[in-house]
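One protein chain omitted, others in place.
Chain IDs A and B follow the sequence of writing; residue 1 opens each chain.
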Amino acid sequence: MAGTGRAGNVTRREALIGASAAAGSLMLPGGHAWAQGAKPAELKVGIATYLSGPASVFGVPGRQTAEMLFDEINAAGGIAGIKVRPIFVDEGPGVDHVVGEYRRLVQSEGVHLIFAAISSADCIACAPLADELKRPTLLWDCGTQRIFEDNRYGYAFRTQANATPEILSALLYLLKVKPDFKSIAVINQDYAWGRDSWDIFRTAMNTLKPGVKVSAELFPRFGATDFSTEITRVLALRPDVVLSTSWGGDLDALIRQASDRKLFERATFVMPLAESSLQRVGKALPAGHIVGARGDHWFLHPSPADPERLKRFSDTYKAKYNAWPIYPCFHMAQAVSAMKAGIEKAVAAKSGGWPTDAELAAAFKGLEFPSPTASVRIREDGQGLENQLIGTTLHSEKYPFPVLTDMIVFPAESVTTPVGQKSADWLKTLTPDMVANLPQAQAFKS
Amino acid sequence: MTWLSENGILVGLALLDGLSYAAAVFMVAVGLNLVFGVLRVLNVAHGSLYAIGGYTAASIGLFAASLGAPPWLGLPILLAASVLVGVVFGPVIERLLLRRMQDREPVLQLLVTFALFMILEDLQKLVWGVQPVVFDAPLKWLGTVDVPFGTDVIPFTAYQLYVLPGVALATLGVLAYVLRYTLTGRMVVAVTVDREAARAMGIDAAKVTMLTFTVGAALAALGGALAAPTVSLVPGVGASTIVLSFAVVATAGLGQIEGAAVAALLIGLGRSFAVYVAPEFEVVVPYAIMVAVLLFRPQGLFGVAETRRI
Partner (left out) sequence: MTRRSETLLALAGAVLILVLAYAVPWLRFVLTIALAKGLAVLGILLLLRAGQVSFGHALYLALAAYTVAFGAVVVPEALLLLPAAALLAGVVGLLIGLFVVRYREIFFGMLNLALSMVFYSVLEKFYALTHGADGIRLPPVTVLGRPLAGESGEWTVLGMALVLALVCGALVRVALASPLGEALAGIKTRETRLDFMGVSPKRVLLAAYVASAVMAGLAGAIIALTTRHVTPALSYWTTSGELVFIAILGGAGSVIGPFLGAAAYELTRVYAAATFANAWQLVLGLVLLGVIVFAPGGIWGMITSRRRAA
């Protein structure tokens, strides 16, 4: 039973005690449970994630990863000797709920750190709150590049990349493996991410390979379940390439329906988020299509910095939740790793003393921390520099779903908008030698 | 080149997609409409029953497949699962909740189903989790049909081309026949038209209500079960389904079975053509059609103006 979390094992009595304790703590006057500079008895971390609605396909694996890693940290004695405890809040009800929850986490629960959020809207709303309430906040999964390009924050940091490198690397990969494509159709979800990602892709494509014909721009409703009209249209138009940045149930349905109707035989698909769907759609997705993972997240990463670390992470997750970790799991692992590294750095800077909120926040600037596959550095503008991995699907007998081959790992700096520039402008300055200088592709090793 | 010579032949393809989409929409809306006719309650939980029907069908289907059941068995499993959901949920919801609310204000009755929707939404998540679920054995088994398109061919799945419209037509036929020519059906119609008069004539309105609600629940579940082979079931699928069927019901005229079919057809074809002509307005199509219809026919396509009670 995926998704029940731990609630299934809790007895009624425990639940009642928990409920009354939680209700009691809610009524306590707020304020800083963390006296500035004093070492807390327990480190509380508020985590905003989707526990309801369609995006819970990411939110629940994220939560599971957090529970797994927090347990691991506590088993090893905590961070700087302090045990950590996650407090989850649901992003499902929308921005005003999350903003209220953010305040509650800070002012009532007295959390020391916050991980927010999956939805870009929630991140955009929470980042200024972080500064206002002076609580270090790690943006753990949201994609929009607007946050640190439009504003600067002292307390908000992103522990992963953003939409620009995620989409740009997929385009570069396409230009490398299929340089002579002449036409493209796009089927994206009709909401901010679907539009934004197409904007990035198109802007970069027009710079690097002008003259590609856009056969169709289709934006089916977010949460759509039936794509037959879109598929028929694309089948008839016969573009060389089909781009879809969709995710979750939408992407699963699109892949299955396109597969049933042999669209994969007529066009090369580019799906920058499909790593998160591979295990569910299985071999309905044929070999030879381009797949990304919003970062260098792949449990079979061809050249991880620390192979033991990746193997341990993937195997533990698999053993616990009966699935290989997908990108939100990696994103959560990065946030947890950043938290650990940040606190340790701040404690060391105070030679063992406990940092204030401001000192902790300052520790995240320029912080470099290990991820399951490599390492991530937080730039001075708060943006994380994370490598990107794009590959081509391959059917292997070892796994019941497609694996990736011909993987290219894009170094973070090469695909990320430099500090102080806006993506829309930077993408127009790209030059074709970028494609020529790409790293070597690495094949799947069974 | 004019638009038509470039796209004219595409219109034919849009028609095929529109028909199968209309069939799917009809399957969800018809149960809602039937229930509204008899109970005068717009059942918001209809969307949850749709989702539960889909999940149940997928679970049973996947379980059967894991025992080595042949793929053709998938189709009867879809049907059986919907009947199961209808029989389990229908009488319980009707007897425990709606019957108690019968004489209350309509808005209270509606909100009861809204509360039920919220409860079922979370229960469904607790049972089936959040990962998308699919059961495509029947679709795979039926394979594809190549539809000629100029010098090209466009593959459609046989499931989409034959099964969905087929089941929708059969449902329409059976319902129309039952309502018109059988005693039970006529009792349902009598209660729909005038509950008090029907009672006065000795019709057991409570029994008719229970029966209708159960059939409605089963139809919602069937809608979900039929969708299970093509769509991925995720949390929230019920919510998006229910608004669409509301639009169909209001467009159709309340309680009108044939009206639901015509409205579903309008919406299905309208959406499909929008993808070709103006893809950016695809989402608005059902509402635009509804507003347009109600502008000219305030009681819906097939609705009859109620005589005013003085």
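Assume a residue touches a chain if its C-beta (ideal position, glycine included) is under 8 Å from a C-beta of that chain, and two chains touch if they have at least 3 such contacts.
Computed from a prediction, not measured in an experiment: that's the story for all the values here.
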If I consider the whole complex, including the chain that's not displayed, which of A:Ser120, A:Ser228, A:Ser259 or A:Asn387 touches that chain?
A:Ser120
Of B:Val92, B:Leu108 or B:Val153, which residue touches the hidden chain?
B:Leu108
In the full complex, which of A:Pro93, A:Pro400 or A:Pro439 touches the chain missing from this view?
A:Pro93
Which residue numbers on chain A touch the omitted chain?
4-5, 7, 18-19, 22-23, 26-31, 51-52, 88-90, 93-97, 99-101, 103-104, 106-108, 119-121, 124-125, 128, 132, 144, 146, 190-193, 195-196, 222
Taking the full complex into account, what residues of chain B touch the chain not shown?
36, 42, 44, 97, 100-101, 104-108, 110-112, 114-119, 121-123, 125-126, 239, 243, 246-247, 249-250, 254, 280, 283-284, 287-288, 290-291, 294-295, 298-300, 308-310
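Operating definition for what follows: only the chains that are shown with their structure count from here on.
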Could you put a whole-Å number on the gap between the CA centroids of chain A and chain B?
36
Taking the touch rule as given, give the residues of chain A at its contact with chain B in the complex, in rising order.
1-4, 7, 52-54, 56-57, 59-60, 190, 216-221, 223, 225-226, 228-230, 232-233, 235-236, 238, 248-250, 252-253, 256-257, 260-262, 280, 284
Quick one: which bits of chain B touch chain A in the complex? Just the residue numbers, please.
10, 13-14, 16-18, 20-21, 24, 121-122, 125-132, 134, 136, 139-140, 144, 149, 152, 154-157, 160, 227, 230-237, 240, 271-272, 275-276, 279-280, 282-283
